[in-house]
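With one protein chain withheld, the remaining protein chains of the complex are depicted in position.
For clarity, chains are labelled A, B and C in written order, and residue numbers in each chain start from 1.
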Amino acid sequence: MTNTQFQQLWVCFGQAVSKHKDELNQLDAAIGDADHGTNLDRGLQQVLEKMQAASPATLQATCKLVAMTLLSTVGGASGALWGSGLLAAAKVFPDTDTCDDKTLTQAIQAFVDSIEQRGKAVVGDKTMLDVFVPALSSLAQDAEPITVVVPEIAAHAKEWAEATASLQAKKGRAAYLGPRSVGHIDPGATSSALWWQCLGRIIGGSV
Amino acid sequence: MTNTQFQQLWVCFGQAVSKHKDELNQLDAAIGDADHGTNLDRGLQQVLEKMQAASPATLQATCKLVAMTLLSTVGGASGALWGSGLLAAAKVFPDTDTCDDKTLTQAIQAFVDSIEQRGKAVVGDKTMLDVFVPALSSLAQDAEPITVVVPEIAAHAKEWAEATASLQAKKGRAAYLGPRSVGHIDPGATSSALWWQCLGRIIGGSV
Amino acid sequence: MTGMLLVSHSRKLVNGLADLTRELSGSVVPIETAGGEDSLGVTASMVASGITSLLVQGVDGILILGDLGSAFISAETAIDLVSSPTPVHIVDAPLVEGTIAAAMTLSTGAAIQDAISAATEAYTIRKR
Partner (left out) sequence: MTGMLLVSHSRKLVNGLADLTRELSGSVVPIETAGGEDSLGVTASMVASGITSLLVQGVDGILILGDLGSAFISAETAIDLVSSPTPVHIVDAPLVEGTIAAAMTLSTGAAIQDAISAATEAYTIRKR
């Protein structure tokens, strides 16, 4: 992946979240505080502005800029989780323009590890991990090149997000609802699916 | 007891608390928030003003006035407890100028019952009850007239208050200190002893 | 609709908590606050006014949560003073966590007893 592709990923994600902002807020309204779309959108618009102003030249610099911007502008769980995950990923990315497939997988692995460590959630707890963890394991296990695997993952991401409807929330404020959280799709899983769809388009080359 | 004596009791108690205000605050500083003297003093000064302005004509009216004044001016546990205890006592006092010894005992019994019910504390929990409960049981059990018994109780009240030093607080904010509350005298027990000393002087006739 | 009354020795604390809870539960639950403003503390009279404000809004039940035991004592005395036509429940729960849990539960249309359970269970839910 090149630095340009990585920046395109955030442009795509910013646009997708902006487009689905109300839907994400509505999902969050059912089991949280109706701000997930607003939270991510605020952060990502800042990311796009800062990325344009600073034009970071390497994958590491871009990733760090995105992380720090989310950490300082998104005052919800998702901001802290995406921010800390991306800080961890930035340590894996090289301070150069390009990285190979294996490094990208390792960076996403570091992202997921950090979110698991920070949030203490596991798969099945009805969070963004219910999209990221199966996506990561496909990526790590599949022998085909990522130009093939990532678009496949992107095609499944929405299903994984929708499957969170049957789960009971164990982490995040939705946990206070106990069994009442069942029957609603997790907003963070839904936005995570948008991210994978963007990655699929960019790695698949169809942007 | 006459209504005049009952009003003298509050004048005496107001003066005693005012005199010992700093000492009560210091006791509260060790295991609470250093405001017990200030709390009671604020409330009792208001009581004296309102009593003078309204000159309630019966025991019941006086008791109600004291209760309502403490309830609206003392924003601490002691205000709510004294206030609710006195509201209960007012229901026992007759709407006349005088009551017999038995009625006074019943009024104090109602006061203590209400404080136990409101505060959910029992003897030994390091509260004002560690003075009021032994005092009440002397009053209820002793066959002699109250002009004899109350001054005897008054003579013991300070010892009962001081004995709270060896107890661990179970109620009120001092409970958050756990074993660290041991070694300090309870401020509410100390002010309660002042009240009994006033009652002793007034019933004993030496005011 | 069930209303909530948040009682603290600091009115600022419960006003901030009310803001947060309204955001979390979508402003559908009527919330009032009682507590000291210039000097810290909470009297039975303050709690009584809070109960009355909720009754005026036509609530059919009231949950009271408080910061310290003395707030509960004031609340119980306030209940005697007001003699509300609708049931008033004093809920022993951690103030912030219990308030959020109860309001979120009420906002899903749940019954008052479920909200009381949710608030009480907040003592057992860990944050990490």
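The working rule: a residue touches a chain if its C-beta (ideal position, glycine included) is under 8 Å from a C-beta of that chain, and two chains touch if they have at least 3 such contacts.
Everything quoted here is computed from the prediction, not taken from an experiment.
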Problem set entry | For the chain not depicted, the shown chains it touches | A, B, C
Problem set entry | Which residue of B:11, B:61 or B:175 touches the chain not shown here | B:175
Problem set entry | Among C:68, C:82 or C:102, residue touching the chain not depicted | C:68
Problem set entry | Positions on subunit C where the hidden chain makes contact | 8-17, 19-20, 23, 40, 66-69, 72, 90, 92, 94-97, 100, 122-124, 126-128
Exercise. Footprint of the hidden chain on subunit B, which residues?
Worked result: 29, 32-35, 120, 173, 175-178, 180
Problem set entry | Hidden partner chain, residues of subunit A it touches | 35, 39, 71-77, 79-81, 83-84, 87, 118-119, 171-173, 175
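Keep in mind that, in the parts below, only the chains that are shown with their structure count from here on.
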Exercise. Which whole number of Å gives the spacing of the CA centres of subunit A and subunit C?
Worked result: 37
Seminar exercise, completed: So, in whole Å, the Cα centroid of subunit A is separated from that of subunit B by 63
Problem set entry | In subunit A, residues with contacts to at least two other chains | none
